[in-house]
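A single protein chain has been omitted; all remaining protein chains appear in their positions.
On to chain A.
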Amino acid sequence: MLKVHSRCDLSCDHCYIYQHADQTWRGRPARMPPATVQAAARRIAEHAREHELPVVHVVLHGGEPLLLGAAGLREVLAELRTAITPWARLDLRMQTNGVLLDEELCRLFVEYDVRVGVSFDGDRAANDRHRVFAHGGSSHDLVRRALALLRRPEHRASYAGILCTIDVRNDPDRVYEALLAESPPRVDLLLPHATWDNPPERPGPEPTPYADWLGRLHRRWVDDGRPMSIRMFEALRPGGGGTEAFGLAPADVLVIEADGTWEQVDSLKTAFHGAAGTGFDVFDHSVDEVARHPGVAVRQEGVDGLCATCRACPVVDRCGGGLYAHRWRTGSGFDNPSAYCADLLRLIDTVDAYPPPTRPASGERAATSPVDELLDDLATGHGSASTLALLADTQLSITRALLAACRDGSGTTAAWDLLVDLDRSAPEAVRAILAHPFVRPGLVHRLDSSAPPGLGAAVDPLPALAIATALRAGVPAALHVPVRADTITLPTLGSLVLPGLGGSAEVTVRPGEFQVRGGSVAQTVLLDPLAPPSTGWFPTRDVSMPGGRLLIEDGDPYRDCYGQPVESRLDVPAARALGRTLAAAWRIVHRDVPAHAAALDGGLRAVVPLAPDPARPLRSATARHAYGAVAVTPHPDPETMAVLLVHEWQHAKLGAVLDLYDLVEPGQGLRIRVPWRPDPRPPEGVLQGVYAHLAVTQVWQSRAATDDPDASAHAAHFLAWTRDGVDALLASRSLTAAGERFVGQLRHALEETRVGSR
């Protein structure tokens, strides 16, 4: 947090900077001098470089940062971007009272990708109870004007949200409505800073007025369908993750004051004069030196850094002892519960109790959480259509988040703008492209190798994604697309191989065709599937299946994610042969285990041929980043292929679940003996193994009911493997509570494994 200006143009009586115990602001320069900005930026960059941080969050703060003016702020932003972005992604934020915000400043924030939070306490009466000028005048209209500016489409990307300091004398419904009216991406509700020396004001007889007030607001928010993100309520949910004010995560904020001194979080200023001081400054001390300061170090210890009362409390993982500053009491220091402890306890109860869980009618199963429902359904061995649809949606959502993360790293580009336009005009085309299994591996590769940037970034995948989407949507467009090994691959459509294209080519999309110009080459590619392919164009090939078209993916460069060599493009007879085998195998899965066939229909979209290896002719694989695809050696026997597809699809489904939930306790280093390999395996591998083997058991049990002479032996063999693996896993104590439930249900399914059999 950078205190770029230490004075303010408002005179709020609840401000912890000026109105509480600490008065160190009086001896500091009004604005941070350029040399101090430069030293601060260098210190942050130094820390990012030495620790290879993927991202650094910098918040411009005050006082009031807008008092620097547009020119002063531009200098600060330019200095930070220049110094830090070669080493880490820089997430720039600002907290302001909004009074001075104008269009010029909004344009500046959009240009430098700064996200702005505005302090605003709600309706006029609530806001002006505290947020006034020194002469007593209202700030309400000016702040609302600022929020309206940030809501404009051209500025919206810089609108981070609203900080609302609550006052229990205000009407919670009117505050809620006033906040909602500003359409904030996020609202951060702040308890007024208080300590045991200066306890929270409790104007009425109720013992927990803050919990009551926030509980009322929470009920409105839930009843309205959670129309905006409210950080406090989201953080207090079980597993909500926490914020600076809640939860047990290590403190990760340092403050650089206007004079260049390093300080701890500035909310400590409410405790006593000089409470946030460290004795260090950016000219002589690194971030690592400050991080070793006892006041910072104690906040890295999680529950062990809390007082005995908090350590013994059943909800300590939810509130985390509350905001550090609120624990202060002269004599015992910070070794106390929060001055808001009673309110926090009651608020957690309130958040948990509303909405109330649905009571099952007589004779119905007890209500289960969405997590339990999803895991229970998949533990049957296959999973219902709705579960498969949910997994596909979450995978698509993760890919969209990765796409946005790429944009965060690269800034706005023509490719991003095109994708945004297409997302508005042709969302189904965007969805079709982003659901392609090998988009996520490309985005992950890009993000992973670009951190830290400057050390060999991967090819930007966004232009090819945007062009492929435009082609699918039939929308004219033109972009420069990176060329790799003389090849441009358009996901789901095909690859263009043209020697001499150079490092980048201009691709122009027209109805039914696209044109490529690069290096010494120009080529028009017709997309008519009935016409012979244009020179150098290798379209993807697919097979018709009950669930849709199954792609034979032998061109996308990101299909190389299976830890073993993939086959290069198959010739026409080989592709047709594989297509016939896959179609026949799919029919066999429908014959043997219809429930598993429905699960395949619900998600398998691509098959990658693996390179032949005479020593291991029968192989298959699944990659965690490529949901919707499996890799196989092109074995000609459809009965064998059917088993491979069922087996691998189990891994794909479980991989998607593991993106959402921890089923295995992380970092144990445990190894478990399993019957299917001589070497002990990690718990996650065993979990994957038993889930796949359960399905294979079900296939062979189904076949055993026919005249297949070997099927019974195979079924018994896989049943024993699965049972032993499940028992070993349950005995290992390596599973989370959700994992225990999943594997327990799985064992139950194993004993009743007639699901899907004929």
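Worth a mention:
In the analysis below, a residue touches a chain if its C-beta (ideal position, glycine included) is under 8 Å from a C-beta of that chain, and two chains touch if they have at least 3 such contacts; residues count from 1.
Methods note: contacts and distances are computed from a predicted model.
Hidden from the displayed complex is a chain whose UniProt protein name, among "NADH-quinone oxidoreductase subunit C", "Anti-sigma regulatory factor", "FXSXX-COOH protein" or "ABC transporter ATP-binding protein", is "FXSXX-COOH protein". Contact with the undisplayed chain is limited, among A:A126, A:A211 or A:A235, to A:A235.
One of A:L100, A:A249, A:A432 or A:V521 touches the chain omitted from the figure, and that residue is A:A249.
Per the touch definition above, the residue from A:A157, A:V315, A:A342 or A:A720 contacting the chain not shown is A:A157.
Interface note: of A:D9, A:D171, A:D197 or A:E684, the residue touching the hidden chain in the full complex is A:E684. Within the set A:S6, A:S119, A:T278 or A:T387, the residue that contacts the chain not displayed is A:S119.
In the full complex, chain A makes contact with the omitted chain through residues 54-55, 57, 59, 93, 95, 115, 117, 119, 156-157, 159-163, 185-186, 188, 190, 229, 231, 234-235, 239-245, 247, 249, 252-253, 370-371, 390, 393-394, 396-398, 400-405, 407-408, 419-420, 423-424, 430, 440, 444, 447-448, 451, 561-564, 616, 618-625, 631, 644, 647-648, 651, 655, 658-662, 676-677, 681-682, 684-686, 688-689, 692.
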